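Notes follow the structure.
Here the complex is missing one protein chain, while the rest keep their positions.
Now for chain A:
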Amino acid sequence: MIKGLAISTVWVLDQDRAKEFYTEKLGLEVRTDMTMGEGGMRWLTVGSPHQPDVELTLMVPGGPAMDPESAEMLRKLVTKGALGAGVLTTDDIHGDYKKLKDRGVEFLQEPQERPYGTEALFRDDSGNWFSFTQPREGGLDLDQDWTC
């Protein structure tokens, strides 16, 4: 049976810049950074120090597996900001929001109360958007009058 999610792909425009962004700005750690052969594919993964079994692989569109037209379309979608890359969680949304913002992360939404927690919204340096959420303690809050 399927046991869980181990790796998910985030399409980035430049792996060096993405590596810097995901480590120095977001505070994730590099798990693997290796190139397969001379000029070959660079396998770059990052993850949270608190979650050793989940990684994001930062991939550049292209390579032998992708035709140039598809790679160009994918780059365009990322650059346009049309793609979402996932939800990252925190235990201190307001503190981390300020910390990340001070490091130059571009937020599209400051932390807002939602039934499932407090959520902000930012983009990585390529244009992928992430939800940044502190889950509500005790789970979904359905007692509050969220719908008037």
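As a working rule, contacts are C-beta pairs under 8 Å (C-beta built on N, C-alpha and C of every residue); 3 or more make two chains touch, one makes a residue touch a chain; residues count from 1.
Here, contacts and distances are computed from a predicted model.
*Asks:* Determine which name in "Aspartate carbamoyltransferase", "2-iminoacetate synthase", "AraC-like DNA-binding protein" or "Protein-export membrane protein SecF" the UniProt entry assigns to the undisplayed chain of the complex.
*Replies:* "AraC-like DNA-binding protein"
*Asks:* One chain isn't shown here. Among A:Gln15, A:Thr57, A:Thr89 or A:Ser131, which residue touches it?
*Replies:* Going through A:Gln15, A:Thr57, A:Thr89 or A:Ser131 one by one, A:Ser131 is the residue touching the chain not shown.
*Asks:* Name every residue on chain A in touch with the hidden partner chain.
*Replies:* Interface with the chain not displayed, on the chain A side: 13, 75-76, 79-81, 84, 87, 106-109, 112, 114-116, 119, 121, 123, 127, 129, 131, 133, 140, 145-148.
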